[in-house]
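Could you have a look at this structure, given as structure tokens, before my questions?
Only one protein chain is missing; all other protein chains are in place.
And now, subunit A:
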Amino acid sequence: MKRFLAAALATSICVTAFAGCGNNNNGSSAASASKNESSAVSTSSTASAATGETDFSTQDPYTVKLLIPGDAKTEDCKEVSEAASKILQEKYNTTLDITRVGFGSYPDQVNLMLSSGEKLDVLYNNRDIFVSAVNNGQIVPMEEYLSEYGPDLLTEIPEERWACTSLNGKKYAVPANKEIAVSWGFACVKEMADATGVDYSNIKTEDDLLPLLEAAKEKFPDVWPVVASYGGMSIMNTADDLGADIGSLEDCTNPDDTTVVNFFATDTYKDIVERRYAWTQKGLIIPDASSTSEDSSAQIAAGKGFGMFTNTKPGIEGELEKKTTKEMLVFTLTPVYTSTTRLDILWYIAHNSEKPERAVQVLNEIYTNPELENICINGIEGKHFEIKDESKGIVGYPEGVDGTNTGYPSYPWAWPNEMISYTWEGDPEDIWQQTSDWNDSAVISPAMGFSWDNSSVLNQVTACKNVKSKYENALGTGSIDPATALPAFLQELEDAGVNDIIQEKQKQLDAWLASNS
């Protein structure tokens, strides 16, 4: 028996000993090759010197490593990095190394890079990690570098937006300049909606959708009127979750109400989940909605679904059309509103950056220099994009290239300032103007600029998250009966300490309101 044990042990050793070696990250030296390319013949730096700014072109050479999601090829990233470095080299004696990682593995990759101490300077991430990343020291404040190295960031980004990315009085992240307001709605296939013959011109609330959905069900019995996305469905609401976690202003379009409540305990939420359960009973929502592992657009593209709940923004029809390959009709069901959470794409400085000031400098340049921003977003002209209309600034894919085979996919919204870049073919020509108007038209939450710090109630937050994962999707998609599930949900939240979170949030909010009035 001992011999058998030894054999088993030996086998397992052989197998596992090699498992640890597979993880290396190439591409980190990508940009260093271009270091020697351009010398210090610079016209722009003299121009800036004339306006009284410091000449940065004689700084020590430095490479800024930037991380952003997207399934790009390593060679293409290298090429784009070189093109971007040309601009930065002249002005700042800095090279840029752009590394892209697929969306699916991005959060893990970010964590790995931040904890391994590997070189990283600037990174994209969404808002979710903001408070925790600040509290556990994964990112560093950029406050002290801004006046010298990021003066344009300071002036271009309004103070209200900086407030949303500050904690304890320090600025920690650059919010991406894009649509920062949201309204929720319902999108469906236009051709099918027309075929039902239902007059849909007057749909203003979720309840109004019923006749259309029922008609669609009758006309197309093989198609589910409403499909879910990865087990979830957007909740049509105007709540402000005050940065993160449970505890919201129920209706942030009402400037006088600053009471923090548990949104799941409100009548608004109850109405929604009851309605959706009733719809599921009528066969209007796809069964097992809470365990779908597909994107709703993909289900609509496959002819399995008629419509879905979605966020809306200028150009949303075009965006959905790209994904569903069908002409889409979008009903807006809530007012346009904005809150701290809506500034959802942030640019951070990693704690392992050797020269955070240079990282800020690069962010500053990307934010303000259209030429550089364009290279970063769209890649190399003629290879990844082509100018279709110079005067209007419209670009598209070159011949033979499309979203499925490009080596450098373009996600304008992920970069710091899409609004100074080209417009993509198929989007409205004045999309950036529309976006800007959209932002201006939004109702602003009374708590806009407030960022909540959950460090004192982390245990409760974790416990509540687990309760939420049990009920939130199942209730939100109408998969379980709210008559029994909703009270159970609320009770378990209470046991998990939801009231502690709400109390703490209210306390912080009141203090913030007092100091900001």
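Please note the rule applied: a residue touches a chain if its C-beta (ideal position, glycine included) is under 8 Å from a C-beta of that chain, and two chains touch if they have at least 3 such contacts; residues count from 1.
We take it that contacts and distances are computed from a predicted model.
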item: Identity of the absent chain, which is to be given by its UniProt protein name, from "Chaperone protein TorD", "Electron transfer flavoprotein subunit beta", "CU044_5270 family protein" or "ABC transporter permease subunit"; value: "ABC transporter permease subunit"
item: Hidden-chain contact residue, picked from the options A:68, A:83 or A:286; value: A:286
item: Given A:123, A:140, A:189 or A:419, the one touching the chain that is not displayed; value: A:140
item: Touch with the omitted chain, as defined above, among A:70, A:231, A:379 or A:482; value: A:231
item: Residue ranges of subunit A at the interface with the undisplayed chain; value: 1, 4-5, 9-10, 13, 16-17, 20, 107, 111, 114-115, 128-129, 132-133, 136-138, 140, 231, 286-288, 290-291, 293, 351, 458-463, 465-467, 469-474, 479-480, 485, 492, 495-497
